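All protein chains but one are shown in place.
Moving on to chain A:
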């Protein structure tokens, strides 16, 4: 049986891991390579770096971080944030990333998904979708969750799959930072629409929130950021909570 994945996400700004709540209010947490390495040793099934640098220097630093991480980390890792062109995808894969995530650029230029999938494969083409509830629908949000595109998130999920995305990283803008658990309704709606793996993100406040989303939806992985970085609880405690609920996880 394939295991449900537990993924720590590192928000990286100008070479440092930072913490944000609802995408704003940043605080320095440490060195990305060291943190990724320590998570991989302590049982993380995958690592995601989200580059939120505002400058070109920051983006270049990210490439160096990816290179160093590839030399130290023996679990897969994904890099997203600021990926605008096929050259950006190529640069990150070449530096050693296993997968590259695209978000705003995929919305403004959906051809980027197709191009990346055809050139580098579906397995390394991840599309990040930030979604926010509007009535009985969800809209795709861009620019760190602040700009409403008006695009229906479920329709968009279907389209990115058709265009060759191998995985969807789904963040609920509504639950992100709130710590009351994953957005079950949104996650279920997307998972039931597509036939590619989905990573649920946004809202974890305690270990039990992971088995909850795994029991209530067919999502492939759960992601959290600050709760791991602040040592509120560890990856192992999440896995223990999953095991208690009969969720199949990997024993590191």
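Keep in mind that, in the parts below, a contact is a pair of C-beta atoms (placed from the backbone, for glycine too) under 8 Å apart; a residue touches a chain by one contact, two chains touch by 3 or more; residues count from 1.
The rule is simple: contacts and distances are computed from a predicted model.
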{"item": "Per UniProt record, name of the chain withheld from view [\"Putative ABC transport system permease protein\", \"GTPase\", \"Serine/threonine-protein kinase RsbT\" or \"Imidazole glycerol phosphate synthase subunit HisH\"]", "value": "\"Imidazole glycerol phosphate synthase subunit HisH\""}
{"item": "Given A:18, A:33, A:63 or A:93, the one touching the chain that is not displayed", "value": "A:93"}
{"item": "Hidden partner chain, residues of chain A it touches", "value": "1-3, 5, 40, 45, 67, 70-72, 74-76, 93-94, 96-98, 120-124, 166-167, 195-197, 220-221, 250-252"}
